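A single protein chain has been omitted; all remaining protein chains appear in their positions.
By written order: A and B. Residues from 1 in each chain.
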């Protein structure tokens, strides 16, 4: 049994950019030499989320539209008064989606469906460099 | 310390069928002989979700109504143009809810409240056979 950790660095193109990180996570698992266990994928920061989605162009527009419905960009947020900021909706969306995803590792592979990719969702209003943490516990 | 994995197979009755899998997960824990640790419950596929809910008939109708509000079935989804599919809302709901739940194992029991069950939520538009993965890390 052991613990392995690594960081994936990505550059996002701004609001609701969705980045497929599945192969990066698989590379981390390969490096770990752990073949059975669980991986925790975590974004340190309060305006991004980790989830899974079928990574095809249509859903890359459909998910942002749903987020705009849940927490619209152009309504009042008290957060803007605290910091004279413009990303209250980004924070709210991130808290609702969650910063963390936990997935099984089996036979040295990150488990996911054929049409299911692990993604980082940029919820901030500008392009960002993001360090995504991968923490694996297993054997 | 060790890792144990198992799969739970269920048959769902179609859209927003909510299936209580708490006792199946407890059986997996029993088989594992692990008494302290964490269990990751994961659906491989992009149109289902794992969460907890009080498993009573009223909420089985209330949660679907809320999902219909968040990502309605009968609006346009670009996903439909990619695959000539009808389940764009299923994918969006699944990405928002998440495919994974992680719960503590203590004294050989899956921890949950008396009025809180672990459930699979079918978000696809038709009945499906689902293999839910349970990955336990502990001692």
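Structural remarks
The rule is short, and it goes like this: a residue touches a chain if its C-beta (ideal position, glycine included) is under 8 Å from a C-beta of that chain, and two chains touch if they have at least 3 such contacts.
As the structure is a prediction and not an experimental result, all values here were calculated from the model.
Although one chain is hidden here, its contacts on chain A can still be listed: residues 1-3, 5, 38, 40, 42, 44-46, 70-71, 77-83, 88, 91-92, 94-96, 98-100, 102, 133, 135, 137. What chain B contributes to its contact with the hidden chain is residues 1, 36-38, 51-54, 56-59, 61-63, 66, 69-70, 96-98, 101-106, 111-113, 115-116, 137-139.
What we mean here is this: only the chains that are shown with their structure count from here on.
Centroid to centroid, with C-alpha atoms defining each point, chain A and chain B lie 19 Å apart.
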